[in-house]
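Rest of the complex left out; these chains stay put.
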Amino acid sequence: MANKVKEAWRSGRAVVNGWLAIPNGFSAEMYAQAGWDSVTVDMQHGIQDYLSCIACFQGMQPHGVTPLVRVPWNEPGIIGKVLDGGAYGVICPMVNNAEQARNLVAYCKYPPQGTRSNGPIRAGIYGEGGSYQKTANDEILVIPMIETSEALDQLEAILDVPGIDAIYVGPSDLGLSLGLPPKLDREETNILKIYERLIRECDKRGIAVGLHNGTAAYAKRMIGMGFKLVTISNEVGLMVAAARAAVREARG
Amino acid sequence: MANKVKEAWRSGRAVVNGWLAIPNGFSAEMYAQAGWDSVTVDMQHGIQDYLSCIACFQGMQPHGVTPLVRVPWNEPGIIGKVLDGGAYGVICPMVNNAEQARNLVAYCKYPPQGTRSNGPIRAGIYGEGGSYQKTANDEILVIPMIETSEALDQLEAILDVPGIDAIYVGPSDLGLSLGLPPKLDREETNILKIYERLIRECDKRGIAVGLHNGTAAYAKRMIGMGFKLVTISNEVGLMVAAARAAVREARG
Amino acid sequence: MANKVKEAWRSGRAVVNGWLAIPNGFSAEMYAQAGWDSVTVDMQHGIQDYLSCIACFQGMQPHGVTPLVRVPWNEPGIIGKVLDGGAYGVICPMVNNAEQARNLVAYCKYPPQGTRSNGPIRAGIYGEGGSYQKTANDEILVIPMIETSEALDQLEAILDVPGIDAIYVGPSDLGLSLGLPPKLDREETNILKIYERLIRECDKRGIAVGLHNGTAAYAKRMIGMGFKLVTISNEVGLMVAAARAAVREARG
C-alpha cells in the first residue's frame, strides 16, 4: 500500500490535491477522474460526515488518487475512524503547539509510536496478506494545519515532533488570526514571508508544506515557491464558478 | 404559484436551464445560485431517484429557480410523484407519437383535462390558501422529448395534442436514431434543418422548443436560432471540466 | 402470520388506520405507538420510496400494527417489492375497471391465483418455519381504490373479481372526477349516497370498505355508516396542525 503522495515527495514532485465538500460518492467518483494526485474529503468545513467520507473513498478508489481527510478536530475517535475507513493521511485543523501535534501523531500511529487502535476495516483492503498494520505507521501522512499566530510562535516545537510528514496552511484562518480578512491567494508581504519561513523550516526537517489555494494560477506560483501540496478551491466551488460563467455566456 | 418559465416565454425571453445528475441537496443548493432560470433534476440519465429529487428541490427552493424534472419514462406513477413533490414541469423522454403525448398530458393534469391524482404534498406549499389545485393544470409545464426519427414522422400529430407547452430535443438520441454518433452541439446540416423545422412547427402553435447543449457558446447560438429553453451540460460535467482545467494549469 | 386487520373484520370490528408520508423509520416507530390497528406507508402521495417504506416497516414492527402500503401505481414491479418487504396489504390507486382489478390481484398472489414471484426477503420473517408462502395468498389484503366516476360505472364488475378483500375510497379524487373540488370529509348528498352504495355492494360480497378522512370526528361517523377501515389525515398533517395550535396558544 505505497502512498503515492509520499512517492511524489521523495522524487521532489509537488502534488495537486482535490477537495470534496459534497457528501456523495458519485460526485467524488467523477471528480476523482480529473487528474488529481490526491483528493481530500473535508470533514471540517465541507458538508461531510463519516459515512459520506466512506462513500467518497469508495467512489475515488478505482481512479488512483490518494485518499486524504481533513478531520473536523484533533480528536482520537474520528481520526481512528477515518484511518480505518481508508484514509492515507489526516489533515488536522488548528494545531497550535507541540502537545497538540504530539497528540495528533499518537492518534494516527499504532503502538509503540502512538495509540491508534487496531481494526482497519476498509483500510485493510489496501494491504495484501494482512500487511496493512506493518506499513501503516510509515505510509499514513500526518499533516497538522498551521493557521494561527500561536502556531507560528510554536512553529519549531511543532515541527520537531517526530512523525509529522507535512504541514498544511489555511490562509483564511491564518489571516483572521493576524487581524486580516479571511481569504485565499493572499498577496500581503508579511503573509508571503510567513510562507517562506514555513517552507524554510520544513525543508530543514524533510517536511512537506501544503497550501489551500483559490485558483490554479496561484497554486502554480506556490509550487514554484516551494509548496509540495497544493489544493485548488473545492469541487463545489469549481462547479458553481463554471455554472456562473456558462449562464453568463449563454445569456450573452 | 406563477411559473417563471412560462412568464419568460410570454415575454418572448429564452430561459437558461441547469441540469442535475448528482443526487444531493447541498450540491443542488449551491448550483441553484449560479443564475439559472430553471433547474431540472435528471431522473433518466442522472444518478437521481425520487427522494434525491425531493432533496434537490428543497436545496433549490430559496434561490428562485423553477424546478423541473426529466422523468425516467412516460409512466403515471413517477410523473404523479414528482409533480406532488413540487415539479413545475415534466420533461419526458422518447415521446414518439400522439398517443404517447396524450398519455403524458393526462398523467400531468387533474381532471377533466387528465387523470392526475390529487395529493400535492410538497407542491401544495407553493399555493397560498389551497390554491395549488386550481392553477396547476395551467402552470405545470408538459414537455415531451422529440428525439427519434419516429417522433419526427409524427411531429405534427404530437404537437397538435392539447396541453403541450414545449418540446425538448435530445441531440444524442436524435443522432443515434438517424444513424449518427451520439453527441451534443451538432453541426450536421440535416440536423440543423430538423431544428429549424421543429421551431417553425412549434412557433405556429405557441409551443416553446428546448435543446440540450454541451457548451454555453452553442447554447447562445441556439437561442439566436429560436430555441426558448437551453440547457448547458450538467453540474457534474461542468465540475469535472473545471477540475481538469485547474489541474492542468496548476501543473503547468 | 395472521393478519390482524382480517381478524378484526371477521369479528365485525372497524380498524383505525394510520398513514405515513414522512420517509423515516424513527418517525414511523413513534407514530406506530399511538394506538392504530394498521399503518399504511403512502408511496403514492407521501414522500416515500421503496427503501423508506422498508425503514418505516422496521420501525413499526415491534409495535403490533399491521403494515400496509399504498403503492404509487398498479404495476407489478413495485407491488412485488413491497410485499416481499413485508406489507400485509396493498392499497392501489385508480382501479377503474375489472381488468385493472384482475391485474392487481394477480400481482399480489402467488400461482395459481396470480403471478407474484417468490422471494419474500423480509416478509418471510413473519412466518415460522417457511410457512409464509403457504398463507400469503390468504392473508395479504388486496385493496383497490375506487375514486373515479369510471370506477363507479364498473363497480359491480370490479367487486366481482375474485381475491379482492376491501376497497378504499379517496374522496379528493372522487370529487375531482365528479367535477367537485378535491377535499376530504365531504358532505355532498350525492357523495354520501355513493358511499352508501359502495357499502351496500361490498357488504353483499363480504368486502370491507375503507375511507380516507381528514378528522377523527368524521372518521367516527363513517364507522357508524359502515366503513370498516378509516384513516385519519396522515402523520405530518396531524403534526403540523398540532404545531399551529401550540404556537397560537403560546402566543396567546
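We call the chains A, B and C, going by the order they appear; numbering starts again at 1 in every chain.
Note that contacts are C-beta pairs under 8 Å (C-beta built on N, C-alpha and C of every residue); 3 or more make two chains touch, one makes a residue touch a chain.
Treat the numbers as computed from the prediction; the structure is a model and nothing was measured.
Of the identical chains in this model, 3 are shown in place, and the full complex in the file is built from 6 copies.
Note that in this section only the chains that are shown with their structure count from here on.
Touch-path distance (fewest steps) from chain B to chain C is 1. When chain A is fitted to chain B on its Cα atoms, the angle of the rotation, on a 0 to 180 scale and to the nearest 5, is 180 degrees.
Separating the CA-averaged centres of chain B and chain C is a span of 34 Å. Separating the CA-averaged centres of chain A and chain B is a span of 39 Å. For this pair, chain A with chain C, the centres built from the Cα atoms lie 53 Å apart.
Looking at chain C, no residue sits in touch with two or more other chains. Across the interface of their complex, chain B is touched by residues 16, 18, 21-24, 26-27, 30-31, 33-36, 47, 215-217, 219-220, 223, 230, 232-233, 235-236, 238-252 of chain A. Chain contact summary for the complex, chain C toward chain B: residues 21, 23, 44-47, 49, 52, 71-73, 75, 78, 93-94, 147-148, 170, 172-173, 176-177, 179, 181-182, 236. Of all residues in chain B, only 49-51, 54, 75-78, 80-81, 84-85, 110-112, 115, 117-122, 133 touch chain C in the complex they form.
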